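Every protein chain of the complex appears in place save one, which is left out.
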Amino acid sequence: MELELQLAVEQLHARYAHALDAGRLEEWPEFFTEEGRYRIATAENEERGLPLPVLYAEGRAMLRDRVASLRHANIYEPQRYRHLASSFLVQRVDDRVVSSTSSFVVIRVMQDGATMVFASGRYLDRIVVADMKYEERVVVCDSRRFDTLLAIPL
Amino acid sequence: MELELQLAVEQLHARYAHALDAGRLEEWPEFFTEEGRYRIATAENEERGLPLPVLYAEGRAMLRDRVASLRHANIYEPQRYRHLASSFLVQRVDDRVVSSTSSFVVIRVMQDGATMVFASGRYLDRIVVADMKYEERVVVCDSRRFDTLLAIPL
Partner (left out) sequence: MELELQLAVEQLHARYAHALDAGRLEEWPEFFTEEGRYRIATAENEERGLPLPVLYAEGRAMLRDRVASLRHANIYEPQRYRHLASSFLVQRVDDRVVSSTSSFVVIRVMQDGATMVFASGRYLDRIVVADMKYEERVVVCDSRRFDTLLAIPL
């Protein structure tokens, strides 16, 4: 039923956002299928058809490596993130997969309380219905400038 | 069924936001009925009952003119916008029309990456159920100050 599918997709996105915002990075790879792909790109490069992702990872093993290196590099000041998502458009691709387009904004709160819009953009997802995991999550950021450390996954 | 109506309204809002954020301005008039009204007002004027919209357009022809003039005036630096919407309250008005109240925030990303909250406020909509188009969309902005160019529709 389509309403239930829409809700299931929105809840996948919600659990993903809460895991990241709570700093539970080790859960992050579990939101993807075993061979799941994760890519961060800029809107500018996407429109120009330039295959230059800011970040690319394929398969849970690579995602776990990414988490490990983030944990290892964690010398930065303790900051917090808050994801907001909106405008979910879910469509059946076939019996196995749905696509989802949504908008996001991530807020960053520094230790001294300074708060800023850290990133905004679109999620373009392919989700396997049977286990509600991302087969592909493409994060298309509106800005072409990035905090090079990109402290957490988006 | 009410759940389906709620979802249909939220999806109308979602398609509208994605069209604007992707810069597909020519699609914007198509979200309205042939005689559809679009109005931007400030919360302050609304509360005082002052009939002084920041912008008013009635009918798709006027909306198309607005798009044409925006395209023509487009000398500004390429900026991007991201709409987030939330808190959708949908109510049946009659067999033909539903009303919808929701909150929005629009983020603006400049070419150098500077990101700011561009606008926030409420959408007050009247939507024709049969073809899921806006008969009226009133954008009540929280701020009374505006970027006079108002580069894109809200």
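We call the chains A and B, going by the order they appear; numbering starts again at 1 in every chain.
In this text, a contact is a pair of C-beta atoms (placed from the backbone, for glycine too) under 8 Å apart; a residue touches a chain by one contact, two chains touch by 3 or more.
Because the structure is a prediction, the values reported are computed rather than measured.
The chain that is not drawn here is touched, among residues B:Asn45, B:Gln79 or B:Ser120, by B:Ser120. Touch with the chain that is not drawn comes from one residue among B:Gln11, B:Thr33, B:Gln79 or B:Ser103, which is B:Ser103. Taking the whole complex into account, chain B touches the unshown chain at residues 3, 6, 43, 84, 86-89, 101, 103, 105, 116-117, 120-122, 142-145. Interface with the hidden chain, as seen from chain A, comprises residues 3-4, 7, 10-11, 13-15, 17-18, 21, 80, 82-86, 105, 107, 109, 111-113, 115-117.
FYI, only the chains that are shown with their structure count from here on.
Superposing the C-alpha atoms of chain A onto chain B requires a rotation of 120 degrees, rounded to the nearest 5. Chain A and chain B have Cα centroids lying 27 Å from one another.
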